[in-house]
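In what follows, a structure is listed as structure tokens, so that the remarks can point back to it.
Omission of a single protein chain aside, the complex is shown with its protein chains in their original locations.
After this line comes chain A, so read on.
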Amino acid sequence: MDNQGLKASSDIWVFAEQKNKRLAGVVYELLAPGRRLSDKLGGSLASVLIGYDVSDLAEELLACGVDVVYKVDAPPLAHYNSWLYPRILEKLVKENPPNSLLIGATYAGMSLAPALAARLGVGCSAHCVNLDVDDHGNLLQYVPGFGGSLMAIIISPYSRPQIATIKQGVFTKTESKPGIKKGMIREVAFEFTGPIPVKVLEIKQEKHAGMPLEKAKVVVAGGAGVGSKEGWAKIEELAALMGGAVGATRPAVDEGWAKESQMIGQSGKTVRPELYIGVGISGDIQHTVGIQDAQKIVAINNNPKAPIFKMADYGIVGDYKEIVPLLIEAIAQEKN
């Protein structure tokens, strides 16, 4: 592919997703890596804020140390719109192309990033868990995948800007300090005319029942090796006994044993519990990338060669159908 991209600056942009007058959590997570990359490139850190009545959020971004906030503020932009947002960003990017644009891998981000990349004809990676830049200004995008314990480093050497979506929960949040403000806000007019074929009719908040996975002290997770809905009940029993939450791998969700909201890993959640217990989980990196920061990892699997044992503090080789009931009994006794 010839260099079809734009002539880029050394700046890093972070997309400042907002909902209900608040910045999405992942925005705070992207500011530190954004700053690290822009420092390395010798550029500045900018943020793109699209919404309605979001002046406070622009100030908040400045208080987090952002150099420039591009703010597009208009009533039709109150909520993420898959027709308008990619078009607005495309225009902004073409006027002042950054080296890279970092977007949180939220539902909105996963719609915006690929759409924008297609409009610009540039490369886009998904669910990055780490970022760096090389001497040529290439963004090194670390994406777990391909089974086992392999990490792929994706680059887009011939196209600019580089676009990456970053998995939520990977980087530490930057805290705002109103005193440090030194950047500036650039108001950008919203000049879109023409029909808008996608309309938001209503936003519905849902209360999630049960312990949120990300906040649980103990997470017991099951994988394909659990084998059945009946077996899954044992996972739930162990989690309940330990006052923990139940997590799952993608295959377990695909089998219908667990809900999508329980999925841990590359396209699911990142957990940092005090204890993680993996049952019938081989340890594919697509899952383990979401548990590597657990304080303690215990694995139960019948295959002694399962990769999960390599990252576990304590592993038990055997049939979980025998081991989990024994474990439940032993914990119940210990508690008495």
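Just so it is clear, a contact is a pair of C-beta atoms (placed from the backbone, for glycine too) under 8 Å apart; a residue touches a chain by one contact, two chains touch by 3 or more; residues count from 1.
To be clear about the criterion, contacts and distances are computed from a predicted model.
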Seminar exercise, completed: Per UniProt, and picking from "Na(+) H(+) antiporter subunit E", "Electron transfer flavoprotein small subunit", "Transport permease protein" or "Sporulation protein YqfC", the hidden chain is "Electron transfer flavoprotein small subunit"
Seminar exercise, completed: Contacting the left-out chain: of A:Val14, A:Leu61 or A:Ala126, that is A:Ala126
Seminar exercise, completed: Which of A:Gly51, A:Gly65 or A:Pro86 touches the missing chain? It is A:Pro86
Problem set entry | Residue, one of A:Gln18, A:Ser156 or A:Thr270, that touches the chain absent here | A:Ser156
Problem set entry | Among A:Asp53, A:Glu230 or A:Glu274, the residue in touch with the chain that has been omitted | A:Glu274
Exercise. Footprint of the hidden chain on chain A, which residues?
Worked result: 1-2, 4-5, 19, 24, 79, 82-83, 86, 106-108, 110-111, 113-115, 117-119, 121-127, 138, 140, 144-159, 195, 197-206, 217-218, 224, 242, 250-251, 253-254, 260, 266-267, 274-275, 285-286, 292, 295-298, 300, 304, 309-319, 322-323, 326-327, 330-331, 334-335
